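Every protein chain except one is present and positioned as in the full complex.
All chains are identified by letter, namely A, B and C, in their written order; residue positions are counted from 1 within each chain.
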Amino acid sequence: MLLAKIYVTFKEGVPDPQGETMGQSLLAMGYQGVLSVRTGKYLEIKLATADKDAASREVEEMCRRLLANSVIEQYRYTLEECC
Amino acid sequence: MLLAKIYVTFKEGVPDPQGETMGQSLLAMGYQGVLSVRTGKYLEIKLATADKDAASREVEEMCRRLLANSVIEQYRYTLEECC
Amino acid sequence: MEPKVYRQMGLTDYEYGRIKEILGREPNYVETGMFAVMWSEHCGYKNSRPVLKLFPTEAPWVLQGPGENAGVVDIGDGQAVVFKIESHNHPSAIEPFQGAATGVGGIVRDIFTMGARPIAVLNSLRLGPLENPRNRYLMAGAVGGISFYSNCLGLPTVAGEVYFEPTYSGNPLVNAMAVGLIEHKDILRAKASGIGNDVMYIGARTGRDGIHGATFASEELSMTMEAQQPAVPVGDPFREKLLLEACLEIIKEDLIIGMQDMGAAGLTSSSCEMAARAVTGMELNLDLVPRREEGMTPYEIMLSESQERMLLVAKEGARERIEAICRRWGLEAVVIGRVTSDGIMRIKEKGRVVAAVPAKALTDQCPVYERERRRPSYLDRVQNTDLSSLPEPEDYGAALLKLIATPNLASKEWIYRQCDYMARTDTVAGPGGDAAVLRIKGTGKGLALTVDGNGRYCYLDPERGGAIAVAEAARNLSCVGARPLAITNCLNFGNPEKPEVAWQFYQAVVGMSRACEALQTPVTGGNVSFYNETEGEAIYPTPIVGMVGLLADIKHACGSGFSRENDEIILLGETHAEIGGSEYLAVIHSLVAGEPPQLDLEREKAVQELVREAIAAGLVRAAHDCAEGGLAIALAESVINGGLGARIELESSLRPDYLLFSESQSRVLLAVAPACRDRVLALARQKGIPATVIGLCGGSALEVSLNGRVLFNLSLGELEQTWRESIPALMAG
Partner (left out) sequence: MKFGVIVFPGSNGEQDVYHALDEVLRQPVDYLWHGDTDVSGYDCLVLPGGFSYGNYLRAGAIARFAPIMSAVIDFARAGGLVLGICNGFQILLEAGLLPGAMLRNDCLQFRCQWTHLRVENTATPFSNRFRQGQVIRVPIAHGEGNYYVDAATLAELEANRQVVFRYCDPSGKVTTAANPNGSVANIAGIINREGNILGMMPRPERCVEELLGGSDGREMLASVVDWWQRGNSNGA
């Protein structure tokens, strides 16, 4: 079994209002050192296979087709053995 | 400058309707190997400091107070030098 | 400058030549960019301006017609309603969620720049068939974006419309309309007068997003565009909410001369349009513009279409108070320039002048093209299709169920339950009826709102289709008891450089104008969206009409559902053998052909007056207009909406399918108490309107018979389930 950990983040230059608002809030809460916040999604997908190459191709495709919105988002992922 | 990478995930046992729906969609799209999908949040926070210990304490506190809701969520983070 | 450079910005050689003439020199890069966006179709209306002049724009109750950010109509008691519709088609085709969301954001800003408090939003969508996963993705995204943005703003989405046709598959339409309420004394015009006054920037920071969006909206979508990934605007409804509250406070305190949002063409259009309206100039210092990204060039700053930004011209001495209000709302407010007397837009960066062009040259000297018009050849083919030999359906019940399940006629609840339609607690009638009805707090009055259009009719005859769009919108308002006041419109067409499209455009505007004149609903504003094509194929010509009306007494607001046993059902108007362009023809016979139904505007007007009078006199329990799907669908909808069956007995020499499904205009169904029936019939006689008692409300089925023969008998449960579950089932894939 493999565990894919997928990180979906906004592309460079795409505004992230949510991150901006959180940044301002953290400043208001007294965390003066906060320079910027960018938000993203984190997904964990368990896969039945043990074949890393096949899994990698599949995860790549899932990201492209469903998990990330290629117009504004980018993704990366890691694969590890699990449970 | 330090970059905190923060992962907020649902605690074990907390329902994740979005993850479930994604899992179903992936199966319907033909990815038969998908056993489960869990969603989470990924945050990148840039911090002005270079002091890792201080930063770590601060990030820990931010997570506890704001970034994760301990009723349903857990968090982990890494700190790295950046830009 | 290399032709390649300005051509890429969207300027033609001729236009570039004109710029050189106007300036008496070569424009620099920044200036060329400013001209390119201001002279784009989206901002300059270069292909539509002469045609738009045909619209009637005046009436005693119109306080502001076209030319400002939104139209304004008097509703008495010192109050006025402010409204406008706008397209966000191209961004939505690329990224439906953000495209639709920022469409709402933009149109809402147009309302509060006039000084009005936004009170409601509406939308109009056109998509390809839901059987196609891409279209489902577009629908889910567009609806998600609309609900995300308007819900967060706390604005109810009170009405809308959506149609599915293959023609929109490559090029969906997303039009958003917003409505606001204002006291006459607060009406603000977007002018930059008062030499020396501060020009202030408030709201979100400027990033590189959406550069050249206006030009993008003025081009055909190509297959490669998705690959090119033009910067999609991203909406921040939270910031817009803060901006809205801050701006309204600023206006209440009378601190500004005018304001305009930085929407299409961003800082360039907002600044030069305000200056041009006041015949002034502006000097802007770009170093002071708040940025989201580092290293932005003057070109990028002038053309960015970052959302949720406003440009204000402050009254003398008002700057500090404006800053304080913005600070309280957590917004940045910066003076970035001042009003000048020489009519020049002078843009500075790091002490250097990076652009200096006359404001008027950007706004008023945009070339205007009288495009060649040619009647498209397809019209002969489709209009002359022989429809008389089509077979009758064998089973009328099955035909009706099939029709009511077609997404164009099925329940749209899947959409509107995602949108908060009750926010602000004024929604007396939300989505699902003929028109939305909002009470106006503190008065006994109500506003009625609707948005309407039928691309298929316009494809078959743009003139008549345009007129019907206006007539039907007005009829919808009349059916809730409201007097139609005025319209806003969004004209969605293909490439106007094609003579056939130019002809469609012209014809549609002629038809709309004719109906607006007859029904006394002038045009107060709108928006033109050309270049809605994919791979050279234009969409159906699709003018969308947004209309507002006034109810003198909110207590008389009328619904469309049959709800009382033994109420009598009256059909006003006449049914003709008119199935051209109908849903029946499309769904049952897979044909888009024929002529759209005739429209007699005198009759239309009289029917609507009758309906309004009867409602105002308290004679009517329900009123519903017969539109797409014809009499049978209107009956089914009234039965479902009221939760009560009906028994209908028709007498006619028409073919049964024509009688049931013709979309003849100027017809309205009424349900009236038995005691009121004769008064309604007498009123109809007086006005010379055919009125036929066709049946009774009651029971739990819809039964329709013709000349004594039962055509169908369907249980309410089956009707409702078929109607309600169709779109959810399709969306589930």
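Definition applied: a contact is a pair of C-beta atoms (placed from the backbone, for glycine too) under 8 Å apart; a residue touches a chain by one contact, two chains touch by 3 or more.
Nothing here was measured: the structure is a model prediction, and the numbers come from that model.
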Chain not shown: contacting residue from A:4, A:22, A:43 or A:62 | A:22
Given B:14, B:48 or B:82, the residue that touches the chain left out of view is B:14
Option touching the unshown chain, where C:17, C:317 or C:330 are the choices = C:330
Residues of subunit B in contact with the chain that isn't shown?
-> 13-18, 21, 41, 65-67, 69, 71-72
For subunit A, which residues lie in contact with the unshown chain of the complex?
-> 17-18, 21-22, 25, 28-29
Against the hidden chain, subunit C presents residues 144, 147-148, 151-154, 236-239, 241-242, 328-330, 416-428, 439, 441, 554-555
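Going forward, only the chains that are shown with their structure count from here on.
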Measure off the straight-line distance from the CA centroid of subunit B to the CA centroid of subunit C, and report it in whole Å.
-> 41
Round to the nearest whole Å and give the separation of the Cα centres of subunit A and subunit C.
-> 37
Which residues of subunit B touch subunit A in the complex?
-> 1, 7-9, 19, 22-23, 25-26, 29, 31-49, 55, 58, 62, 65-66
Would you tell me which residues of subunit C are touching subunit A in their complex?
-> 94-95, 98, 204, 207-209, 226, 229, 231-232, 234-236, 238-239, 292-293, 306-307, 330
Within their complex, state which residues of subunit A touch subunit C.
-> 13-17, 20-21, 24, 69-72
